[in-house]
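The structure under discussion appears below in the form of structure tokens.
Note that one protein chain is taken out, while the other chains of the complex remain in position.
And now, chain A:
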Amino acid sequence: MPMTKPRTPGAELPAHPTFLWESPTPKKRYDVVIVGGGGHGLATAHYLVKNHGITDIAVIERGWLAGGNMARNTTIIRSNYLWDQSTALYEYALQLWEGLEDDLEYPILFSQRGVLNLAHTLQEVRDSHRRVEANKLNGVDAEWVDADGVRELCPLVNTSRDIRYPVLGATYQPRAGIAKHDYVAWGFARKASAAGVHLIQDTSVTGFLTTGNRVTGIRTNRSDISAGRVALAAAGLTSTLTDTLGIRVPIQSRPLQALVSELLEPVHPTVVMSNAVHLYVSQAHKGELVMGAGVDSYTGYGQRGAFHIIERQMAAAVELFPVFARAHLLRSWAGTVDVTPDASPIVGPTPYENLFLNCGWGTGGFKATPGLGVAFAHTIATGTPHRLVAPFSLDRFVSGRLVDEHGAAAVAH
């Protein structure tokens, strides 16, 4: 038998950096204060600098930078949503991803390896065809592939007819893929910090200072900070902040779990997602199989979820990918995701004229990071919602103009 030299996992990845950003002492006042140093907060800071020339910015993070959902997500990036409003936003983001490494001058390991969204029932087949056609009309690369096509793209998938939920086909978006979430966050943080943005870690925002219908600053566990404008990018913790202002936001914070296997040789060439069996899988650059589950059923801020969710997810994984039965689970974790009634985000103004809201991305906001950054920065800088986020305002729940993406986003990320 020929011997191949064992590959050192991660050998081709860039070395870990030492320091990429400063940790300054907070000033007493900033033009813009962003609450939450996840991907969205950091990207928003970057585009406020880049597109609007605003640099007097603080990003306030209660823990360590990008240690929330940004550090916990399964990094799937795609734009094959159903409705025009969503496709416009996610496709814009995808185009930014395609040039993000150059913009940030930092490796983000964006890998356009394609995403398969499996269909297991006749209804799912019909819905998938409908979504493919809608995507094509919106200029998104999308195609329908049958079970043989699935096997060609990802030979590991069990496409036999005698499994509990046979694979009848899939939608395929070739330009979709994954990126390395930590590097994305670090890339944005590095750029923002170099431009003079203050990234303040270990500081919890506990409330707001207000005068009439203006927010004049934030309270933190360290000291108060005055602000010309305040932008919320606190994901699952958003309602703990808006509650202090009496603003109700229709989000429910749920645990969402994921897990990785030990490091393996490359076996899985693409990204496979299945709504019906609540599973999505890719193989990270270093070699771990990365698998996500469906959301846990109840409100939960504990950053951990129920074991039976993982158990069901593993059952589905082993049936769809029989070879995975040989892999060992290395670790599992959860984030706190902010789900909305229509599975679409909430971005835009609030009853306070200089307070801006960004939340409700639920299980799927990583892919939007650069697009949201541009649109939210525009909204904050000009005081007018960017056209790409205008349909996602809080008042759609009053007007009834919901953007129902349950089919494209409920389990799928």
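The rule is short, and it goes like this: a residue touches a chain if its C-beta (ideal position, glycine included) is under 8 Å from a C-beta of that chain, and two chains touch if they have at least 3 such contacts; residues count from 1.
Quick note on the criterion: contacts and distances are computed from a predicted model.
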The chain not rendered here carries, per UniProt and among "FAD dependent oxidoreductase", "ATP-binding cassette domain-containing protein", "Putative Vegetative protein" or "Sarcosine oxidase subunit delta", the name "Sarcosine oxidase subunit delta"
Omitted-chain contact residue, chosen from A:Pro250, A:Pro269, A:Pro322 or A:Gly407
A:Pro250
Missing-chain contacts mapped onto chain A:
213, 237, 239-240, 243, 245-253, 297-302, 306-308, 341, 348-353, 383-385, 390, 393-395, 397-400
